[in-house]
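The complex appears here minus one protein chain, its other protein chains still in place.
And now, subunit A:
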Amino acid sequence: MRRLAQGECDDGKPTKFTPPPKPVIIDKTQSEASLRKFLSPEFIPPRQRINPLKFSIERKDMIQRRKVLNIPEFYVGSVLAVTMADPHASGKTNRFMGICIQRGGHGLGATFVLRNIIDGQGVEICYEMYSPRLQQLEVLKLEKRLDNNLMYLRDALPEYSTVNLDMKPVPHSVTGDVPVNKTRVRMRPKPWSKRWERPKYNVQGIRFDLCLSPEKLEHAQTWAEPWREYDMLKEYDTTALEERILKEVQTEMSK
């Protein structure tokens, strides 16, 4: 019995070589980000007396990392799930999900803090966005809140910080405005970690009428500094800078 060579069928006639069908790669992750003009806030350099060469080199490194790991568009108030490499965890990876309460840092040191309440215990983890330990970043729910710093959730009722661990990703539209969640949060009784009613924090997302009397709110307004909005030295218009950096980043990412 002659062994059948590859490509020969039973009757001995050589079959025509049919190449395998090309795999159709639907890269949803890349296309989603590009349809909305979004520049991650860590790309915008702060106003410093540093040679702009430093920022351009850093941007190159950031783009190089973003080509390897997809860092999606998200805002403070979105629900994220992060998988990171952990030598001490079982299976070497550690998955955590929570609400993003703060985005800080510039350049490669950019961080974001996720908060969740697990088994009745509030847990916050500050992740470095460009750390090589991060393996996957998924946005489960893309939305904005009334403030861009939700540190007051530490003093709010626990229901506002809980994210269900079996949450499925909520589909969000790729074009158009990001939905704004206008919930105003109920607080625990005072004392709070910070005096959120004071105007320097400029918190819009707390129901102050339920926890403070109008006299207290008025007393808090005595710390208002209304002259700050006219302070010319604090003006930092980033629109031109943002456009330039956005174009640069988009061209580099598409290469």
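For this structure, a couple of remarks:
By definition in this document, contacts are C-beta pairs under 8 Å (C-beta built on N, C-alpha and C of every residue); 3 or more make two chains touch, one makes a residue touch a chain; residues count from 1.
Note that contacts and distances are computed from a predicted model.
Candidate names were "Pyridoxal kinase", "Large ribosomal subunit protein uL14m", "NADH-ubiquinone oxidoreductase chain 2" or "Trifunctional enzyme subunit beta, mitochondrial", and the UniProt protein name of the unshown chain is "Large ribosomal subunit protein uL14m".
Contact with the chain that does not appear here is found for just one residue of A:44, A:125 or A:178, A:125. Considering the full assembly, A:111 is the residue among A:70, A:83, A:111 or A:238 that touches the omitted chain.
In the complete assembly, the contact with the undisplayed chain comes from A:84, out of A:39, A:62, A:84 or A:163. In the full complex, subunit A contacts the hidden chain through residues 84, 86, 88-90, 94, 96, 111, 118-128, 131, 133, 154, 157-158, 188-191, 193.
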